[in-house]
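For this view, one protein chain was removed and the others were kept in their places.
Letters A, B and C name the chains as they come in the text, with residue numbers starting at 1 for each one.
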Amino acid sequence: MTQFIYMFIFAVIYLLSIAVAAGFLTVVERRIAGRMQSRIGPNRVGPQGIVQWIADAVKALQKEDIIPTDAHSFLFKIAPYLVFMGVFLTLVPIPFGAYTLMENLDTGIFYVLAMASFVVIGVMMGGWASNNKWSLLGGMRSAAQMISYEVPAALAVFVVVVMAGTLNFQKIVFSQGASPVDWYVFRNPFAFIAFNIFFIAALAEGNRVPFDIPEAESELVSGYNTEYSGMRFLFFFLAEWGNLVVIGALVSTLFFGGWNFWFEYTLEFSVPGRYPIRFEVLGFLWFLFKVSIFVFIIIWIRWTLPRLRIDQLMDICWKYMVPIGLFASIGILLWMYFVPEKSLADTIMRYSMTSFGGLTILYFFYRVFQNLRVTKAKIYANPFV
Amino acid sequence: MKDGIFLCIAAVTVFGALVTAFSRSIINAALGLLLALVAIAGLYIFLSADFVAVSQILIYVGGVMVLLLFGIMLTSGGDNIFSNNPIMGAVPATLITTIFGLLGIYVVNTSGLTFYQGAYRATTRDIGHFLLREYILPFELVSVLIVVLIVGAGVMLRKELVIVRQAPQKKEGKK
Amino acid sequence: MNFLFFEGISQNPNSYLILAIIIFCAGIFTVLTRKNIIGILLGIELMLNAGALNFIAFSFFRHESADYSGHVFAIFVIVLAAAEAVVALAILLAVYQQRRSVSTDDISDLKG
Partner (left out) sequence: MTSATREKELKPRVEITQISGTEIEVNMGPHHPSTHGVIRFILFIDGEIVVRAVPDVGYLHRSIEKIAESMPYSFFMPYTDRVDYVAAINCNLGYALAIEAMGGLEVPERATWLRMIGVELNRIMSHLVGVGALPLDLGAFTPFVHALREREHMMDLLEILTGTRMNNNYIRFGGVCQDVDDEFLKKLEKYLDHFVLFLEEYDRLIGTNKIFIERLKNVGIVSGEKALSYSFSGPNLRASGIGLDLRKVDPYCFYNDMKFDVPVGKGIKGTVGDSFDRYIVRIEEMAECEKILRQILSKIKEGPIQSKVPKKLVLPAGEAYHHTESARGELGYHIISDGKSASPYRIKIRTGSFASMTSLAEIFKGMMVADVIAYFASLDIVAPEVDR
């Protein structure tokens, strides 16, 4: 019985933290968007506007909860909760630290892929039940899109699962090291391809630009959540921004070493209580840092790119990402067979991939400064206005 | 506690199945099925089959149910969706169902199987071993089936377009 | 009938088997009473699930040693159910495009 009470308490803590994280992310996103658009963004509520999200939430809660006359009211009511549930449940097996996780599920990543399907159902239901043609179009688009992009996402996950030999998140983290050369993304070219595919597919699953056609505000007004208001809209909202955390956490766990922080997790630590608490805290912060980098990249993409048309979206999925994913998943099998771990070829590949990644980042900054020089633009570095 | 949860899940399963069976609107029936499928996944976890449970949700909720809802939404135009399923032939159906039910209870009652106490164990790796060692032939056959399925779906899609190009003329003739 | 086989109702195989019977009967009833083809498909899914539940239950309670054949069968059932749903819906949509109906009454050309 006490076990269930603990479970309940932890669930509530998770729920609150995801709500806070999602709310905070909306402010962060708006501030970043403001920076990118030569404006300030919300900075009035609280210092630097960091509690703007509370004001937004309170305002949204005060709104009348409108249910359209001819809507299927039960489905209409339940859809946002299904979507939120789908996102929230994916957090269960994701490790934020050696012990900071809800349940070390044996089916780990497979479970996450499964829970994402609740989102599809919820979005479809919401779109259909609204009795609005734009919503219906949005729901249909989103179902088609999410189901399609589950295929490349699963293929990319397959690469990691083959390398780790397990579906379990914690074991995936253990089998990667702390330093960049040990991260899966830099282990071999196929894993690098898989990372790219997974990241793009995750963007599409999370309905983020450039794949946000289900809620394309310039085409479908607001897609599946057109008719929603108040509390129910807030849940769609929470799910969308909670999804950012989930995507970031998944990418950094699967490809970027998770919470592993510059020391090796030895067997000695696996005994409960032997693991130093400072390591746990450092690991947690390190993980959050990685997650926030990916969240930033996602936000950055959102405020940079236009969205695709639906046939282009499907082309990208089925003509490019699925074949490339298949190539990567076959390639990784051959790689694992012919290049044993810690062999010379493996080591060379790790270091060359890592330096390749580093050079890519350096090249990016070079290009940025090049562009700045050509256009004679100025950087305003101070984030606090 | 465990029993209580089990009873709750069992009740949800039965409720979902009954909604599927008796609801008049097809969309409610589909929802009932969704509920039953998720609850059955819960039952699988009680039976230490967590991998199967997750597969159930991944494939049924993420795949089959979405397809079914798609089908429902595409094929029922607006108004008739709530009332297009008059329960027909209820009496013979009830009869047949009762016979099957009684048969099942009789079999369960008189099977005389020996049961052992089950215990929870992690299963993913073992299922993998079973699939790729003892059931490799069915596994590969399923792959072939799925390839046939993909090709077949593609072929059907092409056919649709061909049929449809002639369709408007036919319609005019009928009118 | 030894209803309380082991301690606790959730540790009792018969409770799962009877649950499977109920689900199966609901599936049969659905198949027999629905006019809508999709409705019939829903019933078939229920029946398949009842079967899979039985497989898992037997795998759990019938073997002392770890034998996952039941699980494997259940996975096959799930995969085949998905395949069947895809084919059925493809056929259904093809029929719908020609007939503008998904009712079994309207699709009776092959009836003698």
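List of remarks:
Note that a residue touches a chain if its C-beta (ideal position, glycine included) is under 8 Å from a C-beta of that chain, and two chains touch if they have at least 3 such contacts.
All values derive from a computational prediction rather than experimental measurement.
Within the whole complex, the absent chain has one touching residue among A:67, A:164 or A:213, and that is A:213. Taking the complete complex into account, A:307 is the one of A:72, A:232 or A:307 that touches the chain left out. Where subunit A meets the omitted chain, the residues involved are 33, 36-39, 133-134, 136-137, 141, 209-210, 212-213, 216-221, 303-312, 371, 374-377.
Keep in mind that, in the parts below, only the chains that are shown with their structure count from here on.
If the chains shown are joined wherever they touch, the resulting network is a simple chain of contacts running from one end to the other without closing. Centroid to centroid, with C-alpha atoms defining each point, subunit B and subunit C lie 5 Å apart. As a whole-number value, the distance joining the C-alpha centres of subunit A and subunit C reads 35 Å. Residue positions 51, 55, 63, 70, 123 of subunit B are each in touch with at least two other chains.
Those residues of subunit A that touch subunit B in the complex are listed here as 1, 4, 72, 75, 105-107, 110-111, 113-118, 120-121, 124-125, 128, 136, 140, 143, 147, 150, 166-167. Chain contact summary for the complex, subunit B toward subunit C: residues 2-3, 5-7, 10, 13-14, 17-18, 20-22, 26, 29-30, 33, 36-37, 40, 43-44, 46-49, 51-52, 55-56, 59-60, 63-64, 67-68, 70-72, 74-76, 84-90, 92-94, 96-98, 100-101, 104-105, 108-109, 113-118, 121, 123, 126-127, 130-131, 134-135, 138, 142, 145-146, 149, 152-153, 156-157, 159-160, 163-164, 167.
Every residue of subunit C that touches subunit B in the complex is listed here, in rising order: 1, 5-6, 8-11, 13-30, 32-36, 38-39, 41-43, 45-46, 49, 52-53, 56-57, 59-64, 66, 68-72, 74-76, 78-83, 85-87, 89-94, 96-98, 102-103.
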